[in-house]
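Before we start, here is the structure in question, set down as structure tokens.
Of the protein chains in this complex, one is absent; all others appear in place.
Right after this comes chain A.
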Amino acid sequence: MGSSHLRPRTAMAIRARLGFVILLSLFFSATLSTALYEDQVGLADWHHKYIGKVKHAVFHTQKTGRKRVVVSTEENVVASLDLRTGFIFWRNVLGKNDHIDQVDIALGKYVVTLSSGGSILRAWNLPDGQMIWESTLPVSTLSKSSLYVLANMNVGKDNLILVFGGSSIHALSSMDGQIVWRKELSIDSLEIQQIFQPHDSDIINAVGFVGSSEFVVYQISYRTGEVMQQSKASFESGFCGEASLVFDNLVVALDASKSSLVSISFKNEVINFHQINLSDLVPDFSGKVTLLPLKFNGMLAIEIASSILLLRVKGANELEFVEKISHPFAFSDALPLSKEQQAFAILQHDESKIHFKVKSDNDLRNEILKETIQMDSQRGNIEKVFINNYIRTDRTHGFRFLVVMEDHSLLLIQQGEIVWSREDGLASIVDSTTSELPVEKEGVSVAEVEHNLFEWLKGHLLKLKGTLMLASPDEVAAIQAIRLKSSEKNKMTRDHNGFRKLIIVLTRAGKVLALHTGDGRVVWSVLLPALRRSETCGNPFALRVYQWQVPHHHAMHENPSVLVVGRCGHGFDAPGIFSIVDSYTGKVQNSLILEHSVSHIMPLPLTDSTEQRLHLIIDAKLQAHLYPKNSDSLKHFFNEMPNIYWYSVEVEKNKIKGYSLESKAELDTAEEYVFQAKELWSIIFPSESEKIAVTATRKMNEIVHTQAKVVADQDVMYKYVSKNILFVATVAPKAAGEIGSATPEEALLYAYLIDTVSGRILHRVCHQGAQGPVHAVVSENWVVYHYFNLRAHRYEMSVIEIYDQSRADNKDVWKLVLGKHNLTAPVSLYSRPDVMVKSQSYFFTHSVKSMAVTATAKGITSKQLLIGTIGDQVLALDKRFLDPRRSVNPTQSEKEEGIIPLTDSLPIVPQSYITHSLQVEGLRSMVTIPAKLESTTLVFSYGVDLFFTRIAPSRTYDSLTEDFSYALLLITIVVLVAAIFVTWALSEKKELKEKWR
């Protein structure tokens, strides 16, 4: 009796004591709130705003001074920038597929954008970017639409906005976006080329082509859309569709063979064609001509054999040669200087210099302005230029140029100087990786960083004042400034906690940039020569960036480097591009165009003796190419060759295939680094019922701390921890479209867990009435996926956890605690797996753009899911909420384990947004990087904007917070020591007295 009582009591006592210790440690870990306080914003996080590559720019020079430029970009952003600083006044990011076709300003107060293939017209308020109106136009998607805002007829009058494309013209009121009239010109295959309004008339002229040989001119009433006059003429040798409006009554077009120009003059229903002989202008002319868009009255730009000719049109059949320009170059549109005078700019690249020329139509031979500036070679060639004028102090015309470069950066140039520049290539990051900073060298001490001891003391005194709430508002502001400007986080050396790193990003323009995690500044940038357009590679694009060399032990003196992989052209069989870049300096170490294509890149967990990581590149012909090509890497590779497996997902064919490498009998020296693939397994999804929606795998560098999970009642469950788990979700083809396109009965979602070595389907589960878009994240032994439940009309998140049953007999917790457990015995994936699966689904309010999971250095800290919400914010959700073992009434022991009672939906706590009040516009991806400090994960999320922060999913239990007041601690200790001495002296005295008594 007595003994049976004793056991539980001691157990309870132990537990209580344990709990006490844990709670105590929790208490000392200071921060008791997961959210940020207002004054902590910006301490560990930064947010940079970008807009992307500028497509159109409209200058707005209000009389009242504030100078702005409105731009639209390839990232579907409409933004208003400050012309003096380049800062964003406002910006609006349109949807992912809502590409902006054109942008203009109407009524002097609205920015009008035409998007989605000419079907959506929106007006934004110029000062603040609020949307004023939006109207949807019924447009056939086949033709390209354009926008034409009619010039001010009379002040105060409602001006019309014309949208034309194909054979229809819409006229919309610029006040409210109502369609005033709509004209469907009932001729088949009509392509309206241009709409213009002759001066001070109520008539709009529309010119276009019917088919390939007929030219049409319409005169349409401005008020009603009625066709007043219509004239047509056909040209026997036909047109190719390119045309340029030179004067109000003259169009120059290219003929069907693209080898000669045709001028078309029209006046009062009479249309005349004149074939222009180019051999008069260019003596030995042959080949094809391209008409370049140059919106300048009386001027024409043509491209012949890679040189550009500027021509002046003097009459219907008379051209005058003005200037010859060679690549690379850029033209601006015409800029009206006065009623009669127009100007335009020609920019020409000459190695590292750019020559600016501004010409006006008064005197085409000479320039109004001629400037030359030195340009950073890492910006590449000039791509676009927009010109704007201002009145100088001496009453002459000054010009500023908004220049878009090859690396998508945007610059403003005035008076031969770069006034500001924006690194807008960062809005289109393709891939990213990280690199450690160099180790701190001897001689760099704290004092140097903190200037001097006095400053340091002053800072800490201020902090102490703040802590004791004695600081005045001014001092509080000073404290905040000190904290934000802390030079500690921006140092260029490695820190103890691993917070300072370089994030190396690859942009769509083929530029590699290194960002410092402290403040996100660009440490270096390089426009990769291999990823630039050239004769050998016409259409290169960047694919991925990998860590190539991370020196640890052997090659400590060398800098780490990254590998950038690209492809020449968009086809899978296009040759690959390979570039190795130094992570510290940005120097390109090696660059080559591969002889084979790149369809799959596998960084292997092997390095050669110089710590270069081995990479296997699989080409379209299923040959594996080993890099780096040296005998040392080959030696390492051969040891592991029988254990190398990979898989490919063929989404169009609905197949997943697994491969290994064919062992090589004979060694051919030329093909030494090329290996043949051998198909090992295949999974074929029936195309009538399933379609691959998403695949997800674990991160290769993820670390799992423990394979065992101790559940309630001292029971042990073994996680099925395999790096080779592939999660695949398939949806019914009928329900592959948008939500609502299928009924719940038609919609099915299958979730698979597949072992990629043996091709085994470990688990297969069907969700009825569920459909995509599916987002999934795999970590440790679980997968979480997000989809839409048509039956419940809600988004849902499901979790699958997979446990290994074959080791379930090893239940002794003590063995596990003491490390006696035999967990290191090799496991073969060829054995028949004996797995147990637990799963659960929960409702989730938001739709999701992207999902990720936190990663820490040792994998001890509990995990959080990072969810990129539709509002472009990042939400951190504890994995505990997605535990399949949650039940409605958890038992006492389950409660102690930390299992949350079951709810049907997942909570969204406003404080758990790690982006706090910010938005990462156009959020595409989130990357988690473990810091050296176990509790902390670095999160880098990118889209149009960049956002970086660090989060501690289980709070910072292993370090003091940054705002910990050391001064307070010091003072407390001093006071305590003093108190001890005082009391000691007092007690001595008292004792003495006692003894004398």
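Here, a residue touches a chain if its C-beta (ideal position, glycine included) is under 8 Å from a C-beta of that chain, and two chains touch if they have at least 3 such contacts; residues count from 1.
Following the convention adopted for this analysis, contacts and distances are computed from a predicted model.
Engineer: Have a look at "Trafficking protein particle complex subunit", "ER membrane protein complex subunit 10", "Translation factor GUF1 homolog, chloroplastic" or "Integrator complex subunit 11" and point out the UniProt protein name belonging to the hidden chain.
Structural biologist: In UniProt, the chain excluded from the picture bears the name "ER membrane protein complex subunit 10".
Engineer: Touching the hidden chain in the complete assembly: which of A:M228, A:I703 or A:I761 does that?
Structural biologist: Hidden-chain contact among the options goes to A:I761.
Engineer: Can you say which of A:G416, A:P642 or A:G737 touches the chain missing from this structure?
Structural biologist: From the options A:G416, A:P642 or A:G737, the contact with the absent chain belongs to A:P642.
Engineer: May I ask which residue of A:T903, A:S917 or A:T961 touches the chain that does not appear here?
Structural biologist: Candidates A:T903, A:S917 or A:T961; residue touching the omitted chain: A:T903.
Engineer: Which of these touches the unseen chain: A:K324, A:K458, A:K678 or A:K858?
Structural biologist: A:K678
Engineer: Touching residues of chain A against the unshown chain: what are they?
Structural biologist: Residue positions of chain A that touch the missing chain: 16, 19-20, 23, 642, 657, 660, 663, 678-686, 689-690, 750-751, 758-761, 763-768, 789, 792, 796, 798, 805-806, 826-828, 830-832, 834, 836, 839-843, 888, 895-896, 898, 900-905, 907, 909, 987, 990.
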